[in-house]
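What you see is the complex with one protein chain gone and the rest in place.
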Amino acid sequence: MTRLLGSYSLVVALGVSIFGAFALMLGARTKRTDLLRSGELALYAVWGLVTVATLSMVYALVAHDFSVKYVAMVGSRATPLFYTVISLWGALEGSILFWIFVLSCLSALVVYQNRHREGTLVPYAGGVLLLISVFFLILLVGPANPFSLVSPLPPDGPGPNPLLQNHPLMAVHPPLLYLGYVGMSVPFAFAIGAVLSGEIENDGWIRLTRRWTLLAWMFLAAAIVAGMWWSYEVLGWGGYWAWDPVENASFIPFLTATAFLHSVMVQERRGFLKLWNLNLIVATFALTILGTFLTRSGVLSSVHAFSEGPIGTYFLAFIAIVLVASFALVAGNSERLKPTGSLDAAVSRESVFLLNNLFLTAFTITVLVGTLFPLVAEAMRGVKISVGEPFFNRMTLPICAALLFLMGVGPALPWRVASREVMRRQLLPPTVGAAIALVVSFVIGVRSPYALAVFAFGAFALTANVREFLDGAAARRRAHGENPPVALARLIGANRRRYGGYIAHLGVLMFTLGVGASSTFRTEREATLRKGETMAIGKFTIRLDEVYSRREPQREVLAAGVTILRNGREVGRMEPRMNFYPTSDQPVPTPAVRSRPAGDLYLNLQAFAQDGSNATLRAIQEPLVPWIWTGGMIVVLGALVSLGGGKRELATVPAKVRVAPSPGHAPVPLEPASLGQASIRQASLEEGAR
Amino acid sequence: MMRILTVLTAAAVVLASHPLSAQTPAQRAPAAQPDSALEAMTTRLASELRCPVCQGNSIQDSPSELAQQMRDVIRDQLRSGKTPDEVRAYFVDKYGEWILLAPRAEGLNLIVYLVPFAAVLLGGLVVWRTVRKWTAAPPSSTADTPPG
Partner (left out) sequence: MNWKRATITTGLILPVIGLLAFGLTTDPKMIDSPLPGKPAPEFALSVFAPGEGQLARNVGDTVRLAAHRGGIVVLNFWASWCLQCRDEHQDLSNAARAYYDKGVRFYGVLYNDQEPFGLKWINEMGGQAYPSLLDPRTRTAIDYGLYGVPETFLVTADGRVAYKHIGPISERLLSQKLDSLLRAGASAP
């Protein structure tokens, strides 16, 4: 029953989305309101139908209805309820169902939010979103149907992939990733809609697009950090990033989206980079689809690789259509995108944004080419090669150093023009910060030139960004007599977009410090201990107390009981484990992590004697690891702060002028000239439409 | 249930057969740090070689058994006087170029090393020209050029 409900909902949803896409596109072209109205209803109907299908699947999973193919693949009666529910995205078919669910929710939200907007941008965008839905629905009705009938009815299933049911972070990482990936289809739809509707020549669409990109970017950032955290907690090698193709696949669109979030400010303020921004949006979406293709088709070998199947061919056709149709459309309309402003001076914040985009693009190209190069080598030489961690570390560290430097220069320089004197005043403190960091890191033993550059430029950027907060708050204090915390809070509240960005910068810096310190100062020891024996690592002594096993409903757990001593005193107990799942002949390592702000002690059970007399433990000491996760959360916080601002801020120009702080250091208020003539002209149009 | 037990025993056997489990920690400890230069080179080479059983990690990072034994092979070969290049060549002979995590910078592989530099240089040129055009010319006649 659930099976039929789910599978028919998907079939009907496919038909309705094909109809809706045509109705919206045709209606927008011919300006026929009846068509537009029915297309819009079709879009809502798709949302309803897909929701029904998704809920049916969740119900089938929870009810252990093994006649449903997907449940028979990933379900098992022994799996705890929590992991049963999240196994919705634990394998290919379910994750595509979840994908289309997120896509239909976002589509409905976009169209509902902008239902009163005039013009044909939103109908075209809705049509594009429905066309994307058509692809995923074809997958679900055809080669990846999760609702196929299983006969005869199996009594039980194998349970989810052991790696995925071994840690609760698996409940967090995939949904965030899908929200990020799928979220990027909204800006893409707006971009295509803007070209098709002709609104591309105005700037209204870019503001709509910016917020959605920021939202999707936020989810993608959170997903990447959650993924790192998960692999740190589950894979047992004490690392969090291995430049694995699938990791890269999520990182590449993140880079292009980051580039867009910066360069879009140049477009909003100056009317430049319109074509470039359009290309970034389209590229970001294409890269999310490419990422999914790489993950799902098994083209590149990866620890995360999912099952292979005919699905790869479908994805390839979809990528081909997306790439050719969208880039050809953008290229064909490129002449309509003219800059509408001029630049006052070469040394200004605008130029820093250009350089920022230059290095982010180089970063993207490096990772993309490195990820795909094994395919090139195989196609041309017939030899399988690897492009892995040593390559990416070597090639991307200089780019990271450059980006950190720009992250400090950007906020320090004013828009339009930076005089020599302003530059000196603004860049002196960050330079002092960089020099101090350089000396300190050299003294504590950093010798690699790249690591030194990263620490120094990190300090440079930190000083510059913190100064923005301090100066701004100090100015408020003087102007309004507010006490420091209130001044800081009001400063951020009144300039959310700008200070949200700076908060995100601080998060990135914290993240960078964590990554730099934990990889540079990592120490590691491995030893086989009998009961009662100890090994030393750093200031800790590790004593093996016992090796024992216990049975849990869905798995067998083998654990080492370990006491941690410091200066001969007990400071804690840890239990590194191996979990054995019935579906896998490899145990899943389950390291124990003792996390403190200063660093982690990471214990992995490598091996044990069958009689329980000894165990081999790998102990890793990594400083500042929690800073990585906290940094990621601060980036998300920055994005949230920034999302709260926007339209209102553009309207409150006087408030910003009032806040404008220390003399000479002018975080240039939005004077009408910098908005560009075009935006003023359109302002009436757009604000009226909203 | 039966299957779980089979797998559990099977896996336990693998783990129990760990070559180190035969040694006492007393023997192991001095072996771990006799020659810091040798250890440093072993670690370096191990981070450059891809673990055959886990596919993504280096044999330095991989917790797998084969990776551990391959680290021992590296250490023994270095100790017997082989140069790092000879050790790399040994593994390439056995596993193919696939085992090198950073491809050799030669022939076709140069593409992957040169493309990032080319991107920065060409992009830098475009940015420079764009900024000059924007600051110099009246905006209406200039085309919008992407910076990378």
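We call the chains A and B, going by the order they appear; numbering starts again at 1 in every chain.
One rule holds in what follows: a residue touches a chain if its C-beta (ideal position, glycine included) is under 8 Å from a C-beta of that chain, and two chains touch if they have at least 3 such contacts.
Because the structure is a prediction, the values reported are computed rather than measured.
Colleague: Using the document's definition of touch, tell me which of A:293, A:363, A:405 or A:455 contacts the absent chain.
Modeller: A:293
Colleague: Which listed residue, A:52, A:141 or A:323, touches the chain dropped from view?
Modeller: Within the whole complex, the residue contacting the unshown chain is A:323.
Colleague: Looking beyond the chains shown, say which of B:40, B:53 or B:118 touches the absent one.
Modeller: Only one listed residue reaches the unshown chain, and that is B:53.
Colleague: Looking at A:63, A:109, A:375 or A:436, which residue reaches the missing chain?
Modeller: From the options A:63, A:109, A:375 or A:436, the contact with the absent chain belongs to A:375.
Colleague: If the hidden chain were put back, which residues of chain B would touch it?
Modeller: Residues 7, 9-11, 13-14, 16-17, 19, 52-53, 55, 65-66, 69-70, 72-73, 92-96, 98 of chain B touch the chain that is not shown.
Colleague: For chain A, which residues reach the chain that was dropped from this view?
Modeller: Listed in rising order, the touching residues are 290, 293, 297-302, 305, 312-313, 316, 319-320, 323-324, 327-335, 372, 374-376, 378-379, 383-384, 585.
Throughout what follows, only the chains that are shown with their structure count from here on.
Colleague: Distance-wise, how many Å sit between the C-alpha centres of chain A and chain B, to the nearest whole number?
Modeller: 25
Colleague: So in the complex, which bits of chain B are touching chain A?
Modeller: Chain B reaches chain A through residues 3-4, 7-8, 10-13, 15-16, 18, 20-21, 23-25, 28-29, 32, 47-48, 50, 54-58, 61-63, 65, 96-103, 108-109, 111-113, 115-116, 119-120, 123-124, 127, 130-132, 134-135, 137-140, 142-148.
Colleague: Which bits of chain A are touching chain B when the two form their complex?
Modeller: By the definition above, chain A touches chain B via 236-239, 242, 244, 263, 271-276, 279, 301-303, 337-346, 351, 354-355, 357-362, 365-366, 369-370, 373, 376-377, 380-381, 383-391, 394-395, 399, 525-530, 533, 535, 556, 558, 578, 580, 582, 584-587, 589, 604, 606-610, 614, 616, 618.
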